[in-house]
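Provided herewith is a single structure, encoded as structure tokens, for subsequent inquiry.
Left out: one protein chain. Kept in place: all the others.
For clarity, chains are labelled A, B and C in written order, and residue numbers in each chain start from 1.
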Amino acid sequence: MDLTVTIGNGKLPNPVGVASGTFGYGSEYESLIELSKLGAIYSKAVTLEPRPGNDAPRLVETPSGMLNSIGLANVGVERFLTDKMPFLARQACAVVCNVAGSGEDDYLRVVERLETHPDIFGYEINVSCPNVKHGGLALGTDPVLVERLVRRVRGLTRRPVIVKLTPNVTDITVVARAAENGGGDAISCINSLVGMVIDVGARRPVLPAGCGGLSGPAIRPVGVALTYRVSRAVSIPVIGIGGIMSADDALQYLLAGASAVQIGCATFVDPSIPGRVLSGIADYMTREQIACVQDIRGLLQ
Amino acid sequence: MDLTVTIGNGKLPNPVGVASGTFGYGSEYESLIELSKLGAIYSKAVTLEPRPGNDAPRLVETPSGMLNSIGLANVGVERFLTDKMPFLARQACAVVCNVAGSGEDDYLRVVERLETHPDIFGYEINVSCPNVKHGGLALGTDPVLVERLVRRVRGLTRRPVIVKLTPNVTDITVVARAAENGGGDAISCINSLVGMVIDVGARRPVLPAGCGGLSGPAIRPVGVALTYRVSRAVSIPVIGIGGIMSADDALQYLLAGASAVQIGCATFVDPSIPGRVLSGIADYMTREQIACVQDIRGLLQ
Amino acid sequence: MRQFSATVVSNISLCRDLYRIDFAWDARAVGPAPGQFFTVRVSDSTVPLLRRPFAVSGYASDTRTASAIYQRRGRGTDLLAARQAGERLDVIGPLGNTFPPPKNSQRCFLAAGGIGLGPVLYLARHLVRDGRDISLVFGARTSAGVPAAGTFDGLSPAVCTDDGSQGFPGSAIDYLNTLEPGTFQDTVLYACGPMAMLKEYHAIAATHQCPCYVSIEQVMACGVGACMGCAIRVTTEATYARVCTDGPVFDSGVIVWT
Partner (left out) sequence: MRQFSATVVSNISLCRDLYRIDFAWDARAVGPAPGQFFTVRVSDSTVPLLRRPFAVSGYASDTRTASAIYQRRGRGTDLLAARQAGERLDVIGPLGNTFPPPKNSQRCFLAAGGIGLGPVLYLARHLVRDGRDISLVFGARTSAGVPAAGTFDGLSPAVCTDDGSQGFPGSAIDYLNTLEPGTFQDTVLYACGPMAMLKEYHAIAATHQCPCYVSIEQVMACGVGACMGCAIRVTTEATYARVCTDGPVFDSGVIVWT
């Protein structure tokens, strides 16, 4: 059975990764999950400088989902390399660094620094962060900016460059094509939706930042729909994300056109989910006599 | 206690209405709900010609939500006037006609016909339907088209014109301002999100149309966030919609900036919900000594 | 129709696959007739969100006790199976139309497959009480899907199992095909079960030129005709009919069988 996924000049051992921001720097889950079984660990967003993150509370549960307002809290690229990469480098699974910034140069400088480390599989460019120059809207809402950013990142590395799209746009296929034109090797689809919960008793939003990112099973139908659309608009692989809790959910993404998937907040709910999703996909392939996980994509009627 | 809501030159008796497409033409719920207690009934979309709607199945449940692909199934404006309006006209509550079409002229001709009936409170212009001329994207994704359409509808009527926005856009405030500039009297926020569910066993989308509209508690955080944004971008009233199941949920929308709310699929779940939402809002106002429901909007910190 | 909070009288397993729930029907609601259904809010959580529809399988007008026979299929019916006597059930009913009565001279042939048993059983008892001559056939995949004989109280159905583990070996359709063609003369067919089975009954009825009424299932949101969600394709000008209010019982000739 062939479970591998080719992305650019790299190959992931299997299609089930753990999503950025939900798996820290890997070591946090070491005693609960066999990390070597993961297709890839997508790191928490790495920025040029360390970021403390947003004010508390940062989380609130919603019907079949959750809102987060972490605010890219991370140790910064230098400490990522010195403190976090040694552990990650020892793992058998691929390490993809999720890269974020407030302006184009930030992204480029982070990638430049990460290029110095030999054990990084590739980059996931998170264009969903609010961008100051872009009127507070995410950089990822503007196809011109996305194409230029991806092209410049492309110029810095031969490693796989994955572009992670925001669902909060009118036509996600336009941004996906921009990422492809810029030289991106794959699309991650989707980041969280914009959401807000108001504490009626306190008469204020639960999150001090007001809005947060909505994720979890609630958004799965949105993720599947956008994966379906994006995978028909580009010819590079698509990595489906959003609300995956089971192998059946992951298979919805693969049938919709994804080549791989990422598990986000389901790992919080039950750390055995990534492993069970992978074994469930393998069982499905056995049962349905599918030799290659990449063939699932073509089976949708 | 003042529960009224002023919209254009009209006044709704209270802020709790039932959303378009979830309440048929009113008579369906007559034996289950005291219709006179409703702030408004928003009719199923009315189009120029009768429409049979989409192929079955048209519904699928999702985590804390549902997808629908009804396809604007409706009796058309003529039969709406002859068969459906007589019942609606007898009700004490306001009747708002949800108007849809595949092109601008469709909308205008429907409104022209509806103007002939004396007992219609106003119109809710549904700009979320996919628009053929607009590359299949909803007309409501283009602020220029929205402003022009609203201006032309405005030219036909003195009744309240409410514009119902789609959440599937990059910046909903731009479309909201276009609706205000065109002369709209209020904004309904939001229509359903794009979503898809795939039947893994059958290897095809559950809905023959592929994508459907996601609604229910799952989307409530999105509705609250967009209501918060829209109500800060325009000075006309905003009607909050999306996943309201209780008075507390409705109060989230009112605190976020809405002047009124609509209950959609919660009525399917429990037809007593619209009534309980209204009495819950009234209880809250008594408890918190708020005289006017319109004052709730200003209470968010 | 009314929405009411019903008390569960009993909720028991009939066989491995089927359960029966009995509950007190609201005194202010019209009693349900054969073919009609009701919806239940199975949880006050938002998962599952939508009410679940079930056909009435019997109604005792003296005690105002209604029943339904159901299969555990997913979270909704799991939660229903967990309800105990004395607990409350949020019910809306009666919903939908009813089986049209046979003409005076007509014999009645009733066929049920799997969870189609409930409505057919209720109709059968109703017809027997009216002194009609009925034949009843019930098909299940295996004997695990066949309830104890007591469930059919007094009626003696021809039981068929696909795997031959009980009664006639084969489907209810196979069984019908073993009957003499004369059986269907001046007969009306009533059926409830999977769509594929109903389609075959329609074909048999067409062959024998006898009327055929089928009770259809479709995913529902409102159950009262408001959402247009439960549409099925029909041959009339309307193109689609709502199963919840135009049905669930249809003349099989009106359905577009696919």
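The rule is short, and it goes like this: contacts are C-beta pairs under 8 Å (C-beta built on N, C-alpha and C of every residue); 3 or more make two chains touch, one makes a residue touch a chain.
What you see is a predicted model; the values in this text were computed from it and never measured.
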{"item": "Full-complex contact with the absent chain, from A:L38, A:M66 or A:A247", "value": "A:M66"}
{"item": "Sole residue of A:G101, A:G122 or A:P217 that reaches the chain not shown, by the stated touch rule", "value": "A:P217"}
{"item": "Where the unshown chain meets chain C, residue by residue", "value": "45-47, 75"}
{"item": "Residues of chain A in contact with the chain not shown", "value": "21-24, 28-29, 31-32, 44, 52-53, 55-61, 63-66, 68, 70, 73, 216-218, 245, 265, 267-272"}
{"item": "Residues of chain B (touch criterion as defined above) contacting the omitted chain", "value": "63-64"}
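Definition applied: only the chains that are shown with their structure count from here on.
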{"item": "Steps needed, at minimum, to go from chain B to chain C via contacts", "value": "1"}
{"item": "Chain closest to the middle [Cα centroid of all protein chains]", "value": "B"}
{"item": "Whole-Å gap between the CA centroids of chain B and chain C", "value": "36"}
{"item": "Centre distance in Å when chain A and chain C are each reduced to the mean of their C-alpha atoms", "value": "47"}
{"item": "Numbers and ranges of chain C residues touching at least 2 other chains", "value": "46-47"}
{"item": "Per-residue overlap in chain B, given as positions that touch at least 2 other chains", "value": "63-65, 216-218"}
